[in-house]
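One protein chain omitted, others in place.
Order as written gives the chain letters A, B, C and D; numbering starts at 1 within each chain.
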Amino acid sequence: MNPILLEAVLVCYAFLLLLVEAFNSRMPRRYFGWAAVVGTTVVFFMTFFVDSSKMNPEAGYYGFYAADTLAILFKRFILLVSVCVLIMAIEFAPVLVRYLPVEKPDAGSGEMYSLVLFACAGMMWMASAQNFVMIFVSVELVTITFYVMVAMMRGNRASLEAGIKFLILGAIATSLNVYGIAWIFGTLGTTELPEIGAILQSIDSSLFPSLLFGFGLIFAGISFKVAAFPFQFWVPDVYQGAPTPVTAFLSVGSKASAFVVLMRVLESMLSNSELSSKILFMLSLVAGVTILMGNLSAIPQTNFKRLLAYSSIAHAGYLLMGAASIVSGNSGPAIAYYLMAYLISNMLAFGVLLVVGKSTGSDELVHFNGLGKKSPWLATALTLAVLSLAGLPFTVGFFGKFFIFSSALQAQQFILVGIGILGIGCGFYYYLKVIRAMFWLPASKEQSISSPIEISKPYAVMLILLSISLIIFGVYPEPIFNLIP
Amino acid sequence: MDIANFAEASATLGHYLIVSGLLFGIGLMAVLLRRNIIILFMGVEMMLNAANLSLVAFSRFHPVGGGPAVDSQVFLFFIITVAAAEVAIGLAIIVALYRAKQTMHVEDLDSLRF
Amino acid sequence: MMIAAIPWILLLSPLVGCVLILFFGRASKLLSSGIGIFCAGLSLLCAWFLWLKGGVVEVPSFPWVDYTSFGKQFRISIGFLLDDLSLPMLVVVTTVAFLVFIYSVGYMAQEEGYWRYFAGLCLFLFSMLGIVVAENFVMMFLFWELVGVSSYILIGHYFRRDSAADAAKQAFTVNRVGDFGFLLGILLIWLYSGTFSFNDLKGKAQVITDAAPWLLTTGLVLVFLGTVGKSAQFPLHVWLPNSMEGPTPVSSLLHAATMVAAGVYMLARIFPALSLSPIALEVVSWVGGITCFLAALMGTQQNDIKRILAYSTISQLGYMVIGISVATASTVAVFHLFTHAFFKCLLFLCAGSVIVGMHHEQDIWKMGSLKNKMPLTFIMMGIGTFALAGVPPFSGYFSKDLILEWAWIKGTPVFWFGAITIALTTFYIFRLFFVVFLGPPRSDEAKHAQESPRVMLLPMLILSILSLTVGWPFIGHFFIQPVHPEHVPLFLRFILIGFLAVGALVAYLLYAKGPLKDPIQVAVFENRFYIDNFYDWLVKEIQGRFAGICAFVDRWVVDGFVKIASGCVWLFGFCLRMLQVGNIQAYAFYFGAGILLIFFLLLSK
Amino acid sequence: MQLAIFWIFSVLMLLFAGLVVVMRNPVASALSLVMCFICLAGLYFTLDAFFIGIIQILVYAGAVMVLFLFIIMLLNLKEEVARRLKLSAFFGGGLVLCGFVYAMVKAVINLPEVWQTAPKLETGGISDVARIGFKLFETYNMPLQIVGVILLVATIGVVFLSSRQLR
Partner (left out) sequence: MSPLVFLILLLILTSIFCYLSPASARRTAFMGSALQLILFLSLLLIYLFRVEDGAEVFYGWKWELLPELGVVMGLGMDGFSAIMLLLATLVTFAAVWATPAPERSVGFYYGNLFLIAAGVVGAFASTDLLFFYLFHELALIPTFLMIGIWGTGDKHRVAWKVTIYLALASFVLLIGILGLYINLPEISRTFGMRELVDLANSGVLQTPDWVFVMLFLGFGALVSLFPFHTWAPGAYACAPSSVAMLHAGVLKKFGLYGLLRVVLPIFPHEMQEYGHVLLILILGNIFFVGYATMAQRRLDWMLGYSSVMHMGYIFLGIASAMVPFAGGGGSYYLNPLSLGGAGILMFAHGISIAILFALSGQLRRRTATLEFSELGGMGKTMPAFGLLMGMGTFASIGLPGFANFSGELLVFFGAFGSGGAQFLNFYQIATAIAVWGVVVSAIYGLRAYRWTCFGETPERWVGSNELVDLRGREKFAIWILVVFSLLVGFWPQGFLKLLIPALLAQ
């Protein structure tokens, strides 16, 4: 099967859903959500039948689209994220609708599902993008979709505020990105990454300043998506304000796809050894500061969603640490594995956050007090999730950290490793705060009155699957590892 | 400077790039200094256009096959389209915000912080 | 085969008894005492058998630790060294112990914790026998510590009494201080000689001395510290008087007859090495002399019947230590050890009998006129008193004077300490004797005192016979052949007798008439030269303060670093969070600054 | 000649851009931006990018800015009230601006042939539009389709975010 069909099918399917939704106002919107889930799952399974050789690079794509193992891996990854996000969105629909001016109780949630699909397609394109134009276009598809999704709860001020922040800052990042691309193009005369890599191998050093100027701007643009210092400031605010499924999508999907882009850009830029030393130094500095920023600022947090936002910054830092250790040769798999671990654990965390937030109406950590008593299963799932995020053994997060740190050590990044250790120490503190809230602290009076948290069955199945895979891959990482090139 | 020279004289790549840089900077200043969100957004558009200017300049000064490098102009086409879409969405959000909050002030948007 | 098993039976039967009592003894008093006496009796039989049989008994040893690496063997075995020193000692220990076991049945009849008591005694017997048969330093140290435990358990028998609890603790702790030196000494000797077996010691010690004499001296002095602790030598003597808080039979067995003598026994064991080091001998003799003299001085002003005897024990142990240091053979000191074991045990048993008769009143100034109420006790106590004072036909005379003769021969000033102590000894023991048995009854208890039961009197009787006779050469030498010095001037005997007479005379003059309270009072002696107070101060002020400072430093300085570090991290996070002001323009500014940062990193050379 | 035109357009453009920042009234700002974009289109023309220049006028100066103006009018935005002078922002922004321009100038002067005039074009009679069109529909087919999706998403988004009542 031609790999390009994946996105095509997905986009067409999303369009179809949109049409049906537009002309059939009677059908419950939930069905569209399930339809989207089914579609995404089907596309996910389609990825296993992809045959890259079917793709004729000359005929259609002119070096825009790569369907290498890395791309396929991340496409699967993004599809999985999307499935989770869709299921979460279905669960979240009642909350979403609360903030919308609607005619019917479930109106307005339908668009969400198709938007998720579009964003998913955009990310998949990002994973395949081989050309700065393609990168720009696919990134913009994702970004614009996220503008809409973040501001979706338009009756909710926080959501709108987050939307505006994301909009303005995202637009700045876009312009930085474009500016950078312009400079790279101006210097090298091409926007194709492999070609750039080839050119760079024998380039005159007088071009370096302009090249690095361009790269710096592009890096800033990508850093925005990755949430690397100092372009991470939007993250906590936007994560906190956005609807929870969107936050989850943003924190996992968007970050992962941005990382593929970063890896691809780096791969071409690092082909020149003189450039690479500078770039790697900058990367390691950014990585170190990002780890510190994320972890340290998370320490005094009291809002769980915001805490996860800071933690996602921290994880971006660890991922960048992997990227900065690219000379070790095995940081690619390490990053991929880390992202996989991050996917599972973060999705689980957001999954629990969503239902708890839905039931209590707030994401504050205080509302998790006594969860261990009230709904032990949820509490267990969340415990596993945060432990995995913290990198405790027998959860999938451990091997992520394990691989990242081993590649950093191989790259002799000792200072970075030191910072990483400090960050992990902080991480334990704030992740354990969640566990403390659930198991140590008694629930406040008002909460104990509120009814037990109800979860729909499919949602529970998702949580259980995530939890189980979190443990299984924590003990037996080989299946994931085999997927990684 | 005589007339002939004047007629012959044309701007160099450096000129364009510096002008584009200045435009970018002014756009950034708009973002940093103004309080109205719409004008902030305008500043962002200016920054984007500054990038466009560099692209066009580069395409003209690094011709491919005799003509200007069309790739970058195509890219520019995309940029403009995307920017338009972005503006549409952005303005929709701003309107929604205005409806909800009756404000356009960036400083009123600080309920999410720390 | 059979014979080889006997030493093991000898050693282990009290241990088995202890375990049995521990598990079943609570059922009945009879069972406890029965098991105890049976086991002690078994040991007694074995001991006598071995001794009477004589000759060398080859006993297979048990490897406690045995390892060979790189050609060096390290072996600590639990084995038996049955020779002229240990066999008589076994006999004495088991005999005295057996008698005390029997005595205890009567003495403890009304007490609580009967099983605990007998278990402790059995444990003690086991450990004491272990010391006696020990073939090497480590084994001796092992049992050395074990007797400390049993002593702890037995002193703390009345553990609900604060004084008993404290005394037990003190006894153990002070002994541990001694053991500190003992163990270091063992380590040192082991390291430089490569052995801790007593058999090899002599030869190996010669090797060390040839290489570095002070090394052996240091090792021996450290080992001697063990003796100082266990045998209550100055300055670690303070625990012994306090240990009188235990039941009287315990005081008699452990803190008079056997356990405290273990230190001397150990010195006798290492005598071959000790004799190679004149400096070590000098140290030993001075410590012995000072102890002997000071303890006697303190004893003169005590009012507690058991404490007087305790100081007397310390003083007599001092004699033995002097004996080790002055004579050319260890048998001199050991001889005194034997005689002392019998008569001091007897004295304590008599004191116990008095105490029982007086309904647990121990102050001698509440007694008096007991010779009528307790005639048998009176007689036997008299025998003990004479023996202790060293009145000629009694056993103490032979052994003590022998030591002083040796001291005279050696020409050390320590002799004069010993000689004066004779007077002091006679004085305080006669003071005790007169005040308790003569004079008017000084309290109601004294008026209504009764003779003790037969089960107590029988052991006392046996012991008094032994106390009387064991010093006579033909009987004593049956146990041990002490070496007599040659050329002892005759006047020396007169000097010693003279000292004895002076002491007795003064005591008679002062106390025989039965004064109601002590006519002389010397605060320094009564307060034991304030040594106890000094230790109290040391423990409370110096050690306590130091411990407090350590705890404080640990809590606030060492942990303080941790606290400060974590606090800094928290504060840093809190401040960093403040960057997140929530304003888009601020974020945009950060963006701009960030880009500049990246440019700086990338574009700067 | 070209240089003169360049200077005219660029100075005007920067001037109007400055006005966007300075003007109090949002409408005035928006109009300045329109002018700015028109001048920018002029600059495109000096670069022989006629198609792009026209697109610039049509899409930006036309559609986009009308949208801006429309919204400003719709919301009836008043003049910005200066709450207080944001000195810190001013200086910070100035600093960033200076730094950025400095870095850029540094990059510019290192470009080879940066101060040379543009080479002559030999287009061979094929028009700008045609070349772009061929490129767009042939080589850049795929991004173009993605851009289509972007527009679709934008439409959905706008409808979703601004419709009064959702069905």
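As a convention for this text, contacts are C-beta pairs under 8 Å (C-beta built on N, C-alpha and C of every residue); 3 or more make two chains touch, one makes a residue touch a chain.
No experiment lies behind these values; they were computed from the predicted model shown.
Novice: Considering the full assembly, with which of the depicted chains is the omitted chain in contact?
Specialist: Per the touch rule above, the missing chain touches A, C.
Novice: Touching the absent chain in the whole complex: find that residue among A:L409, A:A460 or A:L483.
Specialist: Selected residue, touching the omitted chain: A:L409.
Novice: For the chain left out of this view, which of C:R160, C:H448, C:H477 or C:K513 touches it?
Specialist: Hidden-chain contact among the options goes to C:R160.
Novice: By the contact definition given up top, give the residues of subunit C that touch the hidden chain.
Specialist: 63-67, 69-70, 74, 138, 141-143, 145-146, 148-149, 152-153, 156, 159-160, 162, 164-166, 168-169, 172-173, 176-177, 179-180, 183-184, 187-188, 190-192, 212, 215, 543-544, 546-548, 550-554, 558-559, 561-562, 566
Novice: In the whole complex, what residues of subunit A lie against the chain that is missing from view?
Specialist: Answer for subunit A: residues 372-373, 383, 387, 390-394, 398, 402, 405-406, 409-410, 414, 417, 421, 424-425, 428-429, 432, 435-436, 439-440, 475-478, 481 touch the chain left out.
Rule of thumb we're sticking to: only the chains that are shown with their structure count from here on.
Novice: Please tell me the distance, in whole Å, between the geometric centres of subunit B and subunit C computed from their C-alpha atoms.
Specialist: Here the centre of subunit C sits 97 Å away from the centre of subunit B.
Novice: Indicate the residues of subunit C shared as contacts by at least two other chains.
Specialist: 577, 580, 582, 584-585, 588-589, 592-593, 595, 599, 603
Novice: Taking each residue of subunit A in turn, which ones touch at least two of the other chains?
Specialist: Residue numbers touching two or more other chains: 133, 136-137, 140, 144, 147-148, 151, 154, 164-165, 168, 172, 176, 183, 186, 209, 212-213, 236-237.
Novice: If each chain is a node and each touching pair an edge, is that a line, ring, star, complete or other?
Specialist: complete
Novice: Show which residues of subunit B lie in contact with subunit C when the two form their complex.
Specialist: 28, 31-33, 40, 106-107, 109-114
Novice: Which part of subunit B faces subunit A closely enough to touch in the complex?
Specialist: By the definition above, subunit B touches subunit A via 24, 27-28, 31, 37, 40-41, 44-45, 47-48, 50-52, 54-55, 57-58, 61-62, 64, 69, 71-72, 74-75, 78-79, 82, 85-86, 89-90, 93-94, 96-97, 99-101, 109, 111-113.
Novice: In their complex, what parts of subunit A are in touch with subunit D?
Specialist: For subunit A paired with subunit D, touching residues are 4, 11, 15, 18, 25, 60-62, 64-65, 100-104, 107-108, 111, 114-115, 118, 121-122, 125, 133-134, 136-138, 140-141, 144-145, 147-148, 151-152, 154, 183, 186-187, 204, 206-210, 212-214.
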